[in-house]
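A single protein chain has been omitted from the complex, and every remaining protein chain is retained in its original position.
Right after this comes chain A.
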Amino acid sequence: MLSRGVHPLMADRHIYPDSPELRARWGNFVWTEANAAKAKEIVARYPEGRQRSASMPLLDLAQRQVGAETNTQGWLPIPVMEYVANYLDMPIIRVVEVATFYTMYNLVPVGKFHVQVCGTTPCMLRGSDDLISVCKAKKMPTGSVSEDGLWTFTEVECMGNCSSAPMVQINDDNYEDLTVERFEGILDALARGESPKTGTQEPGRHTVEPAGALSNLTAMVNENHDYRGEW
């Protein structure tokens, strides 16, 4: 029997349940002074009457503020979503719809480092399964936070770094061209509080230029070439 191909975490994605404790912790969420100015500037980007459009950047801002307060990547408790909805004077459900649609909004608490391993075909062919094994070996939980408060693991779909696959996104940074050793090195460095190099980890490679010699579209190197007749 074929498997459904439904990602377990996607299916598990859920809103953190509302409770008096949650209200007590986040019920009086307000922008910090710096974020209040930023929120104002964000809302001003949109034409009069279209302020709702700011719900996405404001949710991101709110998530980051929660992250700063909890020393994690941040997440969106219900009272915070309500705050954003009130700030934009729009129905709460419409904000919740946006927050639940986009997977970059965390609906449950995450660790200081949210390790998102791409498991889509190109990364899988290039060894993402091994990277996932590394995360499992380090006991990074899915959908919750590791005991030391540092890690949350999520397998995600394509992040658009296929030419430097396999890749991992940790909070705001991408780490590409990974091997098990490189990945472990990055995780250890992060745990020590260092800031490892982001982007490709392949020595000598700067970005996603061809690794090694050019292998296709070689006729296009110096001039434009019409391949259509050769198909």
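Of note:
Quick note on the criterion: contacts are C-beta pairs under 8 Å (C-beta built on N, C-alpha and C of every residue); 3 or more make two chains touch, one makes a residue touch a chain; residues count from 1.
The criterion applied here is as follows: contacts and distances are computed from a predicted model.
The listed options are "Nitrite reductase large subunit", "NADH-quinone oxidoreductase", "Fe(3+)-hydroxamate ABC transporter permease FhuB" or "Sigma factor sigB regulation protein rsbQ", and the UniProt record of the chain not shown names that protein "NADH-quinone oxidoreductase". The chain that is not drawn here is touched, among residues A:R94, A:K197 or A:H225, by A:R94. Note that of A:D18, A:E41, A:D129 or A:D148, the residue touching the chain absent from this view is A:D18. Looking at chain A, the residues touching the absent chain are 1-2, 4, 6, 10-11, 13, 15, 18, 78, 91-94, 96-97, 100-101.
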